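Every protein chain but one is kept in place in this view of the complex.
Chain IDs A, B, C, D and E follow the sequence of writing; residue 1 opens each chain.
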Amino acid sequence: MYSLNVRDHFMIAHSFKGAIFGPAQKLHGATYVVDVTFRRRELDPDGLVIDIGAASAAVKRILDDLNYRNLDEEPAFDGRNTTTEFLAKTIFDRVAAAIAAGELGENADGVAALKVSLNESHVASAAYEAGIR
Amino acid sequence: MYSLNVRDHFMIAHSFKGAIFGPAQKLHGATYVVDVTFRRRELDPDGLVIDIGAASAAVKRILDDLNYRNLDEEPAFDGRNTTTEFLAKTIFDRVAAAIAAGELGENADGVAALKVSLNESHVASAAYEAGIR
Amino acid sequence: MYSLNVRDHFMIAHSFKGAIFGPAQKLHGATYVVDVTFRRRELDPDGLVIDIGAASAAVKRILDDLNYRNLDEEPAFDGRNTTTEFLAKTIFDRVAAAIAAGELGENADGVAALKVSLNESHVASAAYEAGIR
Amino acid sequence: MYSLNVRDHFMIAHSFKGAIFGPAQKLHGATYVVDVTFRRRELDPDGLVIDIGAASAAVKRILDDLNYRNLDEEPAFDGRNTTTEFLAKTIFDRVAAAIAAGELGENADGVAALKVSLNESHVASAAYEAGIR
Amino acid sequence: MYSLNVRDHFMIAHSFKGAIFGPAQKLHGATYVVDVTFRRRELDPDGLVIDIGAASAAVKRILDDLNYRNLDEEPAFDGRNTTTEFLAKTIFDRVAAAIAAGELGENADGVAALKVSLNESHVASAAYEAGIR
Partner (left out) sequence: MYSLNVRDHFMIAHSFKGAIFGPAQKLHGATYVVDVTFRRRELDPDGLVIDIGAASAAVKRILDDLNYRNLDEEPAFDGRNTTTEFLAKTIFDRVAAAIAAGELGENADGVAALKVSLNESHVASAAYEAGIR
């Protein structure tokens, strides 16, 4: 299995509901350094997993929709705790949708699986990974 | 598959038996920077892989039992080479046992797999991973 | 010159005032991974720059006063843009005050200078450094 | 599953053919920081995934055959775009061949799978992984 | 003293002249991960060392003039060994010139010193630093 990883980041405010979150129930924030990994069985005709320029641009576009936001006020997350795990899945879904919509190029339909990791500090991270076809 | 990773470290002395270990047959030591990754198929009702506070505390407790020790004198490792690989498995077993004992909270019984990585320098690491249910 | 560095982190929400801040004028947030460096000309009688346990605990205490906060609502920062640079200086002042108050041990009065670095992502950081005696 | 990872690097010049590569069609170069991960189900009689000294030496030997080269002039890569993905597979094949040839020691025949990751910058990497028996 | 650091990278081919360079006399290449640090005594009226957006854009522009090049064919470097140290100074000079030309904003004239670090691998880097007013 081949894979290609690109890294970018976004910075948000949010708060959590539920006693288990302790002090994180207060409005606070995070920088998430995001790794998006694209996997496929065979390389495309150009010898690539995916066009890294198109992949980086698509990831940037998806993160820009979250960047500099208070997630507590985003309709898309209404009634949800925007935990690191949940956000990893959210970004996974958006990258998968971008591939399906052809936004990462025609050859991107050979991408078989994705992993999205969010590093929230030097000691904690969360991820979501799954096949997409 | 979702995952959550927490990082901590411990510092030990030990020596190895067997010509293959070369100069590491002498008493020396290591800092192990430890990544414990918890995996599960679906998030728990709080939107979490695991309560990160409880997970971090449990990992710290487990590493504290090894920290600042000469592993050559630990009865638990009698007659064993405490290689990085072996220690990764040891910590894996102890984290799995802590989950089974309910020490990481009730929802932790949804954790399906663990990975424990020990980084012993900027150029070497070892890990053990397996399903736990 | 000797130095000792300890690392910890905190997570906050804030917003900035002024057109130069662009999208960061909206409420957002950040994880700051903080490096506090203590410098001195000669080691103390224990062969240390500073007691690393006391230093780590003091830094943690200082960061805990900021952690999980919306800095826009902190009276201490009223009317100020809590830029990374400004926060580095804030933490510098608090660590210096803790040393002066004897909270890092008697030998800490030999610490001659401090540097506080805040890493806000994998591509940006800011710092403040100065002598303290 | 156990794993052991060793890290090294090499520095090369190359160019790519195809409009998709944009400015990378010009002769340029890269440092690749390489992680080679060896995986096996059970540890060998010494409690190891593999002799880390032999593994590091073999990886260094394999990377030395690429280091300080212009890959455009290497007969082995004639007519191929030496993308990061392609080079990961190339190194994978060479490490697998070294294991098969007994160059990593007799116990290395228990290695079940390999992963080779090439980090080309702080924001991009590619990898190839597969079973080898 | 305050400082702000931004990180970016560029990828080039080059070769060196002189027996001391050993195998690096052959055409090869490197990824340089570049840290540019701006220093000043007091923050500007916005509470900044420098506008990080303007600084990142200027650094990117300067690195883009080197990126994807064979430095052996660049007239600017004719007859020079483009060592990591030399390139650090080259980029330093270009950032200093951009500040002097007002390309980093009016407040940037308060920047007192710069440091440019080039990380060429996980085990080697070089830098140049000096005052600029």
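General remarks:
By our rule, contacts are C-beta pairs under 8 Å (C-beta built on N, C-alpha and C of every residue); 3 or more make two chains touch, one makes a residue touch a chain.
These figures come from a predicted structure and were not determined experimentally.
Of the listed positions E:Glu74, E:Asp93, E:Asp109 or E:Glu129, the one in contact with the omitted chain in the full complex is E:Glu129.
Take chain B: the residues that touch the chain left off the picture are 7, 9, 11-14, 23-24, 26-33, 67-70, 120-123.
Contact residues of chain E toward the unshown chain are 18, 20-22, 80-81, 83-86, 88-89, 122-130. Residues of chain C that touch the chain left out of the display are 1-8, 43, 46-49, 51-53, 56, 105.
One rule holds in what follows: only the chains that are shown with their structure count from here on.
Chain A has the Cα centre that lies closest to the mean of all protein Cα atoms in view. With centres defined as mean CA coordinates, chain D is found 27 Å away from chain B. In chain D, 7, 122-123 are the positions where the chain touches two or more neighbouring chains simultaneously.
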